[in-house]
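Incomplete set of chains, arranged as in the complex.
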Amino acid sequence: MFPRNVWYVAALARELCATPLARRILGERLVLFRTASGKAVALADRCPHRQLPLARGRVLGEHIQCGYHGAQFNADGNCVLVPGQGEIPDHCTVRSYPMRESQGFAWIWMGDAGRELDTGITGIGSFLERGRWGTLDSYIHIACNYELINDNLADITHTEFVHPTTLGNESMRAARGSAEPADVPQFEASLVAGGMDFHLSLTGTRPAPSFVNAFNRVHGAGAADTLDFRLDFSFRAPSFWVFSPAVRASGTTDGREGIGSSGLILITPEDTSTSHYFHKICQDYAPDSEAETRYWLDETCRAFDEDKVVLEAQQLNLKPDDGDARSRVSFRGDWMGFQVRKLVRAMQAAEAAEHPPTGAP
Amino acid sequence: MFPRNVWYVAALARELCATPLARRILGERLVLFRTASGKAVALADRCPHRQLPLARGRVLGEHIQCGYHGAQFNADGNCVLVPGQGEIPDHCTVRSYPMRESQGFAWIWMGDAGRELDTGITGIGSFLERGRWGTLDSYIHIACNYELINDNLADITHTEFVHPTTLGNESMRAARGSAEPADVPQFEASLVAGGMDFHLSLTGTRPAPSFVNAFNRVHGAGAADTLDFRLDFSFRAPSFWVFSPAVRASGTTDGREGIGSSGLILITPEDTSTSHYFHKICQDYAPDSEAETRYWLDETCRAFDEDKVVLEAQQLNLKPDDGDARSRVSFRGDWMGFQVRKLVRAMQAAEAAEHPPTGAP
């Protein structure tokens, strides 16, 4: 169902602290917290004694204390103290999930034990090393299957209708693959290890409001007449995305520099019909200006809220027999989403082949 | 389950406009709207591309535009535009439901295709042509099966207990069929095409508050001492009703004219345990006075709200094995409701005979 042998984002790093956080990931209830020494910890959220969620307890130094009878568990999920008795009962443990922190995210391993050691954080991580990522990030919860979010992110043409005041307008029709008139530029796609890269270049166009407004913020009101627009974006299976749009003045060399930004979107399935949506943003033209970066955070978060409304309505409208939630009718603009779904299917098939159902020979 | 080959009310005509309205009818999700040219349209509320409810989109002229990728559908449910591509994909349609507007209601055909052409709007429609119906109407949603509402409307005796400040008092016990003392007048019932007509006449009685108060509004405070009360009401299967009560001074010829009103109640099943309740009112003694008509609207709507409370509590208290929700114990006053249920059963049986289950010889 869910690819498991992959590092997912469990939380923004700043969400982890001494106050336990209850969160479900891949259908499992976890408690997330940070110990006194700074270690990020994820445990099954269920005391083995009386089943109280450990998230109802509190962090004491390197341990979490159950809120019912005070039993303490360490970061490995082993009970280390039962108040009032000397010995620890057998099997008094909870599952502990490996975690890594990197670039402001706390990543979790929900897969086969041990394999996390030789599995890197998603290839999207390489983008994290390239950009000048600051500290601005966001988290939203979306009540839909994670693949509907993949469809949404792979399908730029919806921006014209869902985000007309921010990220979309008619210029995005180029994403349709085979647009009309036929000479409109199209996205280029290339398969890479673990995902796909997409690229679009438009010259002398009128990009969507967020891009035009950003250009004018920097170069003065009305500076933009027509602009050259460039969008690179990358998908890494099963649900990691980076978007890098940039605009510059068309055919000018007068010093009005181009401006670009990058947004990372990392989806973690909460369950089959709900998802966690993590987001981080940066820009390349005023890297020390938090105001400029916040502009992009605000624009994109506004758009994500619009997507959330659409995605949740879509999820509720799926019929039970929809299987993998694929649509019946396809538009030309769906081709990028199809590539993405194919990569996810391959990942699921590879994991299923390694884990034959119980009872199989 | 639901009779289908019948025109149901989908909406008050005034509910239909350029803002799409999502409404379920007979368990199916529909989007209802009015095109620029004034046509009332009902479509399945689900874009065939990505399943977003079309009610999340907007009406553009004669079409509705999906709020996700901008595909446009005409009143027949055919896709007529996919932004950014020239051709329309095969099978890119949604089911369209025939509609007719008449006397302030938008009627919908949920039945066999084509049969709407030679099926008239319910016989209750003839009442619409007779009365001087104005524009006052109402809509409420009741969370119960439509047949519980039929039971309620066929069973006048509940008014004494549920509507003691408006439509009911002891005078209504005449409806019990075999009242005590035995000489109390009773309802007369007569089978007619597609339904039943009921009639009650009481002389020298003290009718329920709404009727006495109306008489006094017209003829002066305290004008009513005892009155003659007359109630005609008609049922047309499966769930259409008209009520026409009238009062006049008992045995007088002094110019204190009788006053009458008529209320139309049209029930449309939303699903097996929820219903739409449409209502229209008029009166015959001051036909140009909206104030007098509004008096009746207010009195009846107050009573309907009281019924809603009872009916929803009743629905929640039905046990799963109640089958058709029939009661175990009957009172004499139930006889009218039994007639009504028998007519609905016959209608359902006739439809079932025409639609043998798949696989039957």
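Order of writing sets the labels: A and B. Residues in every chain begin at 1.
Going forward, a contact is a pair of C-beta atoms (placed from the backbone, for glycine too) under 8 Å apart; a residue touches a chain by one contact, two chains touch by 3 or more.
Bear in mind that the values here come from a model prediction, so they are computed numbers and not experimental data.
**Student:** Please state how many copies of the single repeated sequence make up the complete complex in this structure file, given that 2 appear here.
**Tutor:** The entire assembly in this structure file is built from 3 identical chains.
The working rule: only the chains that are shown with their structure count from here on.
**Student:** Determine the centre-to-centre distance between chain A and chain B, using the mean Cα coordinates as centres, and give it in whole Å.
**Tutor:** 50
**Student:** Which positions of chain B touch chain A when the two form their complex?
**Tutor:** Where chain B meets chain A, its residues are 29, 45-46, 48-53, 56, 65-71, 82-86, 89-92.
**Student:** Considering only the defined contacts, which chain A positions touch chain B in the complex?
**Tutor:** For chain A paired with chain B, touching residues are 151, 155, 157-158, 160-162, 173, 175-176, 178-180, 309-310, 313-314, 317-318, 322, 327-333.
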